[in-house]
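Showing subunit A:
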Amino acid sequence: MTNLIDGSEVSLRKFLSNLPPVDQIGAESRAATLATRSIKNESKNWAIDLAIRMVDLTTLEGADTPGKVKALAAKAVRPDPTDPSVPSVGAICVYNDMVKVARTALDENGGKNIPVAAVATAFPSGRASMEVKIQDTKDAIANGASEIDMVIDRGAFLSGHLGEVFDEIRTIKDLCGEKAHLKVILETGELVTLDNVRKASYLAMLAGGDFIKTSTGKVAPAATAPVVYVMLEAVRDFYALTGTKIGVKPAGGIRTTKDAIKQLVLVNEVAGPQWLDPSLFRIGASALLNDLLMQRMKMRDGYYPSPNYVTLD
Partner candidate 1 sequence: MRIDVMKTYKLFINGQFPRSESGRVYEITDSKGKFLANPAHGSRKDLRDSVVAARAAQPAWSKATAYNRGQILYRVAEIMEGRSEQFIAELIAQEGLNPSAAKKQVEQAIDTWVWYAGWTDKISAISGSTNPVAGPYYNFTIPEALGVVAVFADGKPSLLNLVNGLAPVIASGNSAILLAHEKYPLSAITLSEVLATSDLPAGVINIITGKTAELVSWTGSHMDIDGIDASGLSSKQLREVKELGSENLKRIHSFDSKRSPLRITSFMESKTVWHPVGI
Partner candidate 2 sequence: MNNFEYAPAPESTAIVDIKSEYGLFINGKFVAPKSGKRFETINPATQEVLAKVAYANESDVNLAVSAARNAFTKTWSKMPAAERGKYLFRIARILQERAREFAVLETLDNGKPIRESRDTDIPLAAAHFFYHAGWADKLEHAGVGNNPKPYGVAGQIIPWNFPMLMLAWKIAPALATGNTVVLKPAETTPLTALLFAEVCQQADLPAGVVNIVTGDGTTGSFIVNHPGIDKIAFTGSTGVGKAIAKAVAGTKKSVTLELGGKAANIVYEDAPIDEAVEGIVNGIFFNQGHVCCAGSRLLVQENIQDELIEKLKRRMSLIRVGNPLDKNTDLGAINSASQLARIKEIADSGDLEGAQRWSPACNLPTKGFWYPPTIFTGVSQSHRVAKEEIFGPVLSVLTFRTPAEAIEKANNTQYGLSAGVWTDKGSKILWTAQRLRAGVIWANTFNKFDPTSPFGGYKESGWGREGGRHGLAGYLKAGN
């Protein structure tokens, strides 16, 4: 890692501007072709269960209450109360003042192995002082979060203050230390171009992020196929350069099993099968889980279920 840049803004800027350009139409076309893969039968069963295990079950609303978070925790551990073969999800994701409730609820429900991810650094806008962002992160970790989903400062990125963006990520990563893994949210909908997505991905990885994440889920477009495609290329190429595997998390707009399976195809054919694991790929979603459960029921029983057969929490 240290031989790619020397810590100066000049060196960072040079590295990022030397990255190869992305042709938007070519990238969109390749992503669209991969979306035509037809996943059936045993491979579909496998993919559905993997997708469930990759879900970061999320609630990030101003109206969140302890009651809501407890219900989410129960769902996370046991998505289908009538079918114990359904795996638990990858994590639950909440605001940092709900972390304690979440952690306790998970532990009480038999979900000790399910991490709590907290959004931090003045999520979703990222518009606050560094002191606030640092406190935000510290609170989350103290309350039991073992994953931090931070947002980058898009204003700084778009106005060219790349060193600032780098330093912020570095600072939050240092706070996480060994206690938490760090996901860096790029908010690709605000970055707009795929060239920016590529640059921001590398910036986040160079600064020490463990995961790069597409979006806060509060801005559209979010985790579109071309964006995830470019990010998967970034982690693939970064691994070839450094030997370090960074994870990818699309979030926002992934609502159906079909959407989730398309994401898994992208992972499989762009980054490679090593990334088909919750330690390297997560899906930030809420409504998706029930659709995965319904599709799972359909595969199991042979007919389409109704939404009455999955829980609304």
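A few remarks follow.
Basically, a contact is a pair of C-beta atoms (placed from the backbone, for glycine too) under 8 Å apart; a residue touches a chain by one contact, two chains touch by 3 or more; residues count from 1.
On the choice of candidates, all candidates are chains of the complex that A comes from, given by their letters.
All values derive from a computational prediction rather than experimental measurement.
Although all of 1 or 2 belong to the complex, subunit A touches just one of them, candidate 2.
If you check the complex, the residues on subunit A that touch candidate 2 are 20-23, 25-27, 29-30, 36-44, 46-47, 233, 264-265, 268-269, 273-274, 276-277.
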